[in-house]
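Note that one protein chain is taken out, while the other chains of the complex remain in position.
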């Protein structure tokens, strides 16, 4: 049998860089960002209106179907935001929602299109196979480290992954040599999203926010993002935050909007609160199979409801939510 | 008046690199380190005997006079360990103890000799002014980032400090150019201490350990260290660790020794437990003024006692410790 | 596909064979699905202190049920530590993680994996897949990579449509030349026909054991590259009744994994 060798990716990366790693520009932005103690409590509609604009580069916290800011994602689709950039970092249901709305046209892809064990999202696949979306390939770690570089305020971080692969070749990383050891490393550029959206367990009205359970990439994503929208299961007093300072994800001066959205990660899992709604996610996947079905589905669940609570009602309401609470293994 | 300009540090750094940033050698070490679930409970004497050898490079957790592993430091002096390397990161009373014992002969200096508001340590000054100790200059952030580089498994991190100063010139950092932005950055090499010592609030017998309050550099220091000795206020069950997984500093497979040392940070502060003993620290500083007084002091407090509990007794015993608990503002 | 004993199905065999590759007292970053079922089976049989890590941040949980996501609540129950994804990946980069266990859409003779796209070209693929996820990182950084995949010519190909994740790249020394940490690479491939490893010299895939009832000719027929064979060539040990009982009753009572056969 003839052996055809897989060619090594020895050429330099050709992937596009969708955002600038200019740390001095980011510093200037952060210098000007107000740090006054004011209430940032607002509706999701107001937050999206004020802080997410066509063309912005968006990053979504949590892990695709776990602790995601669904209400913000729905609002972005409802308001038909377009030409967004998107950080496809551990992106599953969040990606599917924005793909259904055709909201982004460029994407840093680490994990996209799939919903892990649940299979591939038909509507996300269709959009990504249309050729309408410019893509650069990354990996979960390298996209996470790009947030970390930004959070650290350095223009790049050296890493030991990507090297030798097609993923490297289609990324915007660079090959560098370690000045101490001579090792070949990949340099990954800082990623400063224009907007980050994160769903948290509790926050006060100023934006001091806490999360329970694993952190995924949110610590760095929150700090890398120029503007930060939080949705929260509960609004608490600042005293409650101060009582457990090791649980704090962000202090108030990093936050632009605080939106009170109980069950805000639905149909995703919210650890310690409620499990994912697999039936509703299956409905999503099914609806995505044809554009017509998807349009009806979006009309029903996203464009129809005036706010997230109406969507929850349509998707099963209190009865279903109680079941999901019951299914949550970490519930208190 | 004639103006004499301070010369810029435009030349390349000339400071010595006291440890290798060879990440592949570190990987090989970590690969071979056992990860079996076994009790690591032992006395401080046994831990020092087994894991701290003459010539090793040592890093001490906490912040000089806050949450320090005093018992291990005393044992290192008592056993007259010599030719150690030392990470002078936020080093105050820990540095003074090892300087009194003349235990190290090379030092990465970020903060040494001083005890913050309490002034300079006479015995530490005398040792550092003797010319017997080889020094490289760093800063708290760059030495912290050197631990972080090691914890991340990369041979260096790019940073934006040190540049332009004598501290840079006397460090072992290097000047590099960002491959994305062209910015001039300092590259700081990974620092893998041979041994790290950290005092924690609670640990189980396997080494799962938790800390309350600020983290200082311990998260990275614990991971950077090839061998890790913990002293702990309390031994708890593994169940207690699993009940609060966000508080865990290290899982058991990073740890080599767990030593049960109540009041182990004395005379330093242990947040949530007891405040620093300023009178005893003043006694230390006073004793350090002459070598004769220091020798008597060391004989009394370090060489005399067979174990840490005896030292605590000599330094005021339960009565004094109760007072220090009373002074602690975070006590529960 | 060859006929199998009715006592167990192919998925059950694969999970069992996979579980036996994982050692007690070692660390492993595990993906959802069959890898996780295998890790749970290993913990409940010969490797009670196999330490599982999840790329989203959970460390050494007490697993009570198969999670659907590497981030979901079922990865976090009774964990020793709740970390971040970067911290997990950095532990791998530091050399503290012994195993990782991945899937993929295509594999080649050097254990390189594709999970990015199939058909068409990268800019306009016929089938867009998730991309690397954590696979590129984990296979670059963990000491030993295990892969689990159906064995046919769609999956075992002579040339990947895209090299998402590094195996031995183009052969001996290629990983090191690219800058990947020395001493790492693919270790085992668990398929529907056989257990495979890699020749230490050529770094090419070779069958280490045939599943019961499978012949070398079956493997050759279903492989898109020239497969090598160890000599002697044992037969994979069948799942024991105990393993099957644990798998069916404790690990996957809903038959999410083992019901796919």
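Read from first to last, the chains carry the letters A, B and C; within each, the first residue is number 1.
Please note the rule applied: a residue touches a chain if its C-beta (ideal position, glycine included) is under 8 Å from a C-beta of that chain, and two chains touch if they have at least 3 such contacts.
Computed from a predicted structure; not experimentally measured.
Touch, as defined at the top, links the missing chain to these shown chains in the whole complex: A, B. Of the candidate positions A:151, A:172 or A:198, contact with the hidden chain is made by A:151. When the missing chain is restored to the complex, the residue among B:72, B:87 or B:112 that touches it is B:112.
Taking the complete complex into account, B:141 is the one of B:25, B:45 or B:141 that touches the chain left out.
Residues touching the missing chain, restricted to chain A, are 23-24, 26-31, 33-37, 150-154, 208, 223, 238, 241-242, 245-246, 248, 251-254 (touch as defined at the top). The omitted chain makes contact with chain B at the following residues, 1-9, 62-67, 88, 90, 92, 109-114, 116-118, 120, 125, 128-131, 135, 137-142, 144-145, 148, 159-167, 170, 175, 183-186, 213-220, 269, 271-272, 275-276, 278, 328-330.
Definition applied: only the chains that are shown with their structure count from here on.
A complete topology is adopted by the chain contact network, contact being made between every pair of chains. Ranked by how far their CA centres sit from the centre of chain C, the chains are topped by B.
A straight line joining the Cα centres of chain A and chain C is 27 Å long.
If you average the CA atoms of chain B and of chain C, the two centres end up 41 Å from each other. Note: centroid distance chain A to chain B, computed from Cα atoms, is 38 Å.
Looking at chain B, residues 23-24, 153-154, 246 sit in touch with two or more other chains.
Chain contacts: chain C has residues 76, 82, 93, 141, 181 touching two or more partner chains.
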